[in-house]
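Left out: one protein chain. Kept in place: all the others.
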Amino acid sequence: MVQGVANWNTEQTRDWLQSYTDDWVSFYRKHTSDGEVASYIPELLKADPDALGITVIGKNGMTLRSGDVNTTFTLQSISKVISFVVACMERGVAYMLDRVDVEPAGEAFNSIMHLEMKQLKKPFNPLINAGAITVTSILEGRTSDEKLEPMFELLEDMLGHRPELDVDVYESERDSSMRNRAIGYYLLETGFLESDMSVTLETYFKQCSIDVSIDDLARIGMILANDGRDPETGEEIIPRQIARITKALMLTCGMYDASGKFATYVGIPAKSGVSGGIIAAVPPRVRDEELPFLSGCGIGVYGPSLDDKGNSIAGIRLLRHIANQWDLSIF
Amino acid sequence: MVQGVANWNTEQTRDWLQSYTDDWVSFYRKHTSDGEVASYIPELLKADPDALGITVIGKNGMTLRSGDVNTTFTLQSISKVISFVVACMERGVAYMLDRVDVEPAGEAFNSIMHLEMKQLKKPFNPLINAGAITVTSILEGRTSDEKLEPMFELLEDMLGHRPELDVDVYESERDSSMRNRAIGYYLLETGFLESDMSVTLETYFKQCSIDVSIDDLARIGMILANDGRDPETGEEIIPRQIARITKALMLTCGMYDASGKFATYVGIPAKSGVSGGIIAAVPPRVRDEELPFLSGCGIGVYGPSLDDKGNSIAGIRLLRHIANQWDLSIF
Amino acid sequence: MVQGVANWNTEQTRDWLQSYTDDWVSFYRKHTSDGEVASYIPELLKADPDALGITVIGKNGMTLRSGDVNTTFTLQSISKVISFVVACMERGVAYMLDRVDVEPAGEAFNSIMHLEMKQLKKPFNPLINAGAITVTSILEGRTSDEKLEPMFELLEDMLGHRPELDVDVYESERDSSMRNRAIGYYLLETGFLESDMSVTLETYFKQCSIDVSIDDLARIGMILANDGRDPETGEEIIPRQIARITKALMLTCGMYDASGKFATYVGIPAKSGVSGGIIAAVPPRVRDEELPFLSGCGIGVYGPSLDDKGNSIAGIRLLRHIANQWDLSIF
Partner (left out) sequence: MVQGVANWNTEQTRDWLQSYTDDWVSFYRKHTSDGEVASYIPELLKADPDALGITVIGKNGMTLRSGDVNTTFTLQSISKVISFVVACMERGVAYMLDRVDVEPAGEAFNSIMHLEMKQLKKPFNPLINAGAITVTSILEGRTSDEKLEPMFELLEDMLGHRPELDVDVYESERDSSMRNRAIGYYLLETGFLESDMSVTLETYFKQCSIDVSIDDLARIGMILANDGRDPETGEEIIPRQIARITKALMLTCGMYDASGKFATYVGIPAKSGVSGGIIAAVPPRVRDEELPFLSGCGIGVYGPSLDDKGNSIAGIRLLRHIANQWDLSIF
């Protein structure tokens, strides 16, 4: 598919990839009509259902940007990756894996049932709501601000700027997310929570409401792809072991109960959010010699029209197409 | 851990890796007492509970072998990988993925419940029994011999010799595996089966009873690792797309309901069987430059003492140790 | 509703009740079009979907018969009552209740899931398939004929004639009931079965295929209503304790997963079968003084058009109407 490309110079390659990307964003934008914008948080309904955008940041900072690249949106479930990383940095990996399992659940992201059905000793994994709320409860700090600060700092270290809270989304989320409150009380009763429940939920709703762009997501993806290091500066922002475990989690559990299909058809560690964002981290591989630009790249996608699993419908199809064309699967 | 190694010559490297492997096989052999040999198929109970062996076949055929390398044992669930590959080769990937999903189930390998609970349109994935039996029903052929022949041929292509059926295990399995018969009738009623049920089960019991060695498993793993090609001859034995999808499946669903933990702690596509075998396929990666021998290697493990999920207890710990030391995780 | 009736003589009362019954059979016959004849056993599909009939046998043998009273049909799940009674007579109540629980399951009659989900020590109750097959395995005898003979004898004692096996239905059932085979193997694996599985299933399919009329069902109901005694001869056919336990089971579990609604809206111990039969036993009550004819009456209903739970759709509505008008609820 990409033969010959290896002989192009950097600029030629970038232009070729850019034009290719533009074509496919145009093509898949039409697919947004197959899905629907999330309605369970009223504020999210304001998103433009036709929006679709992608940023890829590869080697030497070479960047592809196409479609709706300037929209900002909230992290939503993508924040589960950030809170898990921070909790691992604060408490250690062993402590975390004692308290949250890392098994795909086979259930919807907001399921309570599996907790009861299996009489689980710990939530299935940190990327479904029950696990993510448990992780947030483990974060250090007695107030939501104290718990959030290390997340903001980690994001600032990765992005080069400090993202902001979208207060409207936070308030909308806080006032409407009854299932998460149900999960919170369930976790409280079973003794999984390590902080006050209302502080935990306030923190959780806030972390979900942090505003980002697809450029931001692509940078985070790139750093995870490179085992926690910023490839430009060489600085380790996330400890290597934590970065790698996080990618394993993203691959097995990152796309809700479509994670297995995403692993099979796309093959890249990724995490989606109901705002329509997707973060993807492409680990460097030997095969990447053909397209060295993409070795260890990070990808950010935005497309708020969702499929019935809660993933960006056009975003997933775009990622699948690109991954197959550019041979990005880790398998 | 392995710094300096890169400067060694091939022989030095091999010797160093061999001695290292010997040490860890000795060490983890003691862990076999933490588990138990599978009892639900009477014939399997004859296995030596203390056995542990490993074969690694890497670049240029360089081979490490340690521990109980000469025992043969039956494929059991590892055969699900073979039947899935053959079914994809016979019917095409799209046909197969229409009929069997590729989602981790969050349930034990022999669960019927999830079929009923979710009113599933198709079994969760080809590596749990319900999915594997469905796959076997899809294989071409009207008799078990007709269905098995392409599996034997594929194995012969990969191994260089034709493996044999262990008739005692087959008969023991056929006479004792009541849960699989329950699953078979359940699938028959829901209309998932595409062949006669008794032929399907006979085939399934036979494919589980094919005898192999860890050398055999390591060769299969190596070919999967190299996207279906025999790296020595360059011949494509399994089509590239099928090989890669199979590795994705192994990573997300290969170790029963401990697959997520294996992905996180070990990070290699692998499949286990209740006879105690594990097959692992290590895709080539950029990082492998440090230990080029291991780039695209295949691993076979045997250790019939199982943990409570049905995986070789010492085998998993040995793999985890080696993967961490040699940096084999795909993430 | 029935005031004044108490002063009528017997003949007047009977005529009044008969004309009343005729009216309501005509009325509810139209409701048969809201349901469908069972299709999962091909032979059952031959039933006339518009059929509806009822027999009531009350005090002193006074009998009401209305609608399709001459059709015969197979017992199907109603046979679970007979096999449970026989097993209790053979083994004792304590033995049986140690092996089969008596809890409503909250699941469909052919569910396997609940066995696995709860890791049950015994099936939920003798009136769902898993429990009924377990009961049949406990019946004395090594062949299906030996196991069936006491059921035929009990039926003969109650009916005054020996019913016959409908061989066509039996063969249709044997060849099509894959879910019951799945349940059989599941029970075999969990160790619940006390006889050879194929003998058990053969017996089960045969007991389901015993031919009866609504007159037969009404007689059985009357004997259960009178605690196991034939009120005309005074003879005890079923031991009192067994008859009463059986009625309790019928009330809580007799109408599949609509048992609670039937208890609430109708309030009579009853058991339905997918052939469209219903047997009801009305225990004598103080209130019955108003309508002494109905004290301790038995009711047989036939209406093969079923609702989505597997109960006769017109039969249930007819019973509900009559129970309310004649104040038959035990509550």
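Chains: A, B and C, in written order; residue numbering restarts at 1 for each.
The criterion applied here is as follows: a contact is a pair of C-beta atoms (placed from the backbone, for glycine too) under 8 Å apart; a residue touches a chain by one contact, two chains touch by 3 or more.
None of these values were measured; they are calculated from a predicted model.
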Partners of the unshown chain among those that are drawn: A, C
Touch criterion as defined above, residue of C:Ser195, C:Thr252 or C:Ser312 at the omitted chain: C:Thr252
Candidate in contact with the missing chain, chosen from C:Pro163, C:Gly267 or C:Gly315: C:Gly267
For subunit C, the residues touching the chain missing from this view: 97, 101-107, 114, 124-125, 244-245, 247-249, 251-253, 257-261, 263-264, 267, 269, 283-288, 295-296, 329-331
Contacts of subunit A with the absent chain, listed as residue ranges: 111-113, 116-117, 178-179, 181-186, 188-189
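Quick note on the criterion: only the chains that are shown with their structure count from here on.
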Graph class of chain-chain contacts, one of line, ring, star, complete, other: line
Per Cα centroids, the chain farthest from subunit A: C
Centre-to-centre distance between subunit C and subunit A (centres being mean Cα positions), rounded to whole Å: 57
Between subunit B and subunit A, distance of the C-alpha-averaged centres to the nearest whole Å: 31
Per-residue overlap in subunit A, given as positions that touch at least 2 other chains: none
